[in-house]
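Complex shown without one protein chain; remaining protein chains in place.
Coming up: chain A.
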Amino acid sequence: MKAPTNWVPVCTVDDLVADSGIAVWTEDGPVSVFYLPNRLPALFAVSHTDPFSGSNVLARGITGDINGEPVVASPIYKQHFSLRTGRCLEDEGVQIKVYPALLDGNRIRLEVPVVQAAPVAA
């Protein structure tokens, strides 16, 4: 059974930058949202965390396409991640989280897992 999710609003259209990314904070942690106006769909959301450096930087990478696949290049060590699948093009074993995104009027919503309040460890 699918874990419960919420479609949470994270920002508005005015916050987006064409052909580039911005970072938002969600209950699931930092997420980067990319807007590629020449593609359909034009919105992509993936984790903001670069798995190779552990830093929250992916929204600041350069977007583009490699053999037709929409990608972002990590600004730290330059690996490419598919914006559709989250898969790293240079290293098959590495994948980042992908979040479904949609435009709701002027707002961008992401589908994020509902976080259960976890008991605080002693």
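Just so it is clear, a contact is a pair of C-beta atoms (placed from the backbone, for glycine too) under 8 Å apart; a residue touches a chain by one contact, two chains touch by 3 or more; residues count from 1.
Just so it is clear, contacts and distances are computed from a predicted model.
As stated in its UniProt record, the chain not included in the shown complex is "Nitrite reductase (NAD(P)H)", which appears among "ATP synthase subunit a", "Nitrite reductase (NAD(P)H)", "Sulfate adenylyltransferase subunit 2" or "Carbon-monoxide dehydrogenase medium subunit". For chain A, the residues touching the chain absent from view are 10-11, 15, 17-20, 22-25, 29-30, 36, 38-39, 49, 51-57, 60-68, 70-71, 73, 75-76, 78, 80, 94.
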